[in-house]
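The complex is shown incomplete by one protein chain, all other protein chains being positioned as in the whole.
In this document, chain identifiers A, B and C correspond to the written order of the chains, with residue numbering beginning at 1 in each.
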Amino acid sequence: MDIDVKFFASLREHMGRTSDKVTLEGEATVADVWGQLSSEPMPSNILVAVNKEYTDLSQVLKNGDEVAFFPPVTGG
Amino acid sequence: MDIDVKFFASLREHMGRTSDKVTLEGEATVADVWGQLSSEPMPSNILVAVNKEYTDLSQVLKNGDEVAFFPPVTGG
Amino acid sequence: MKVVVQLDALDPYKEIKHHEETVLVSGKHGGVVSFVGTMRDFNDGEDVTAMNLDHYPGMTEKHIEAVCQEAMDGWDVMDVLVVHRVGDMYPADPIVLVAVWSAHRASAFDACRYVINYLKERAPFWKCEVTTEGKKIWVEHNSKDPGVAESREKLA
Partner (left out) sequence: MKVVVQLDALDPYKEIKHHEETVLVSGKHGGVVSFVGTMRDFNDGEDVTAMNLDHYPGMTEKHIEAVCQEAMDGWDVMDVLVVHRVGDMYPADPIVLVAVWSAHRASAFDACRYVINYLKERAPFWKCEVTTEGKKIWVEHNSKDPGVAESREKLA
């Protein structure tokens, strides 16, 4: 399945890109997406969203999902 | 001693005047002022101020004090 | 800290801007919490067409200033502005503005709420409403904010 990936803020600079595309075989979770993007473990403060809802690394994905990784939010 | 008296809001209408002057002999309290102004007892919801500070009927007065009587406040 | 009681119409947001431009140092406060109380066109089931707000000149300002000072002493805030109208007004007219500037929002919320609650409890103002039938009604009491006792506890 094909997954759209987005990075924001300091993580975007760290990863050197704004977005990416990942192709995974069989059942896959957000953790599998991260595993394809980086050889480092995901920093513990990084937040995860799938299709614009907060979730975590264990969420199972489906084809076409949008997965976003970003640091703690600082709006307002 | 001479006391300046002020009435506000619905009490002003009830008393039929905005202000008054009362002359008292010897030691006198706010209660004595009210006694000179009206034969009725002071309604229990009426507030009292002497020289623009809240107080009660027992306060002892001095010459020239300004005594105000008014209903519960409703600002803001 | 500034307290104004005025007969003139009140434009609360112009007052906030003016205060920021003339009194506050730009770029230092992180936030401002404001409360604007406006006249409603109904009360206790009656349609209200006009209102006269009576006050006790001198005592009113003194007590609002005391409440503002308590807020400045009780919370970490940078400035407090209160403007309160008196005289004749009409539905939707702003009656009172309380604005509190602070580095952090929690203090600004607490202090603003404290000021409006205790202003309503202690400042000598009296509302006299005129109904559609031309009846004059002295408002007997203000609605209570359940937070009044709470703010007092925090300050104690």
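In this text, contacts are C-beta pairs under 8 Å (C-beta built on N, C-alpha and C of every residue); 3 or more make two chains touch, one makes a residue touch a chain.
Small disclaimer: the values here were computed from a predicted structure and weren't measured.
A.B. asks: Which of the visible chains would the unseen chain be in contact with across the whole complex?
C.D. replies: Answer for the hidden chain's contacts among shown chains: A, C.
A.B. asks: Considering the complete complex, identify which of A:Val22, A:Met42 or A:Ala68 is in touch with the unshown chain.
C.D. replies: With A:Val22, A:Met42 or A:Ala68 as choices, the missing chain is touched by A:Ala68.
A.B. asks: Of the listed residues C:Ser34, C:Asn52 or C:Thr131, which contacts the missing chain in the full complex?
C.D. replies: Once the missing chain is taken into account, the touching residue is C:Ser34.
A.B. asks: Name, in rising order, the residues on subunit C that touch the hidden chain in the full complex.
C.D. replies: Residues of subunit C in contact with the hidden chain: 13-14, 16-17, 26-42, 91-92, 103-106, 108-109, 112-113, 116, 143, 145-147.
A.B. asks: Considering the entire assembly, which residues of subunit A contact the chain that has been omitted?
C.D. replies: 6, 8-10, 49, 52, 54, 68, 70-76
Here, only the chains that are shown with their structure count from here on.
A.B. asks: Roughly how far is subunit A from subunit C, going centre to centre by Cα mean, in whole Å?
C.D. replies: 48
A.B. asks: Residues of subunit C that touch two or more other chains: which are they?
C.D. replies: Counting only residues that touch two or more other chains, subunit C contributes none.
A.B. asks: Quick check on subunit A: which residues sit in contact with 2+ other chains?
C.D. replies: none
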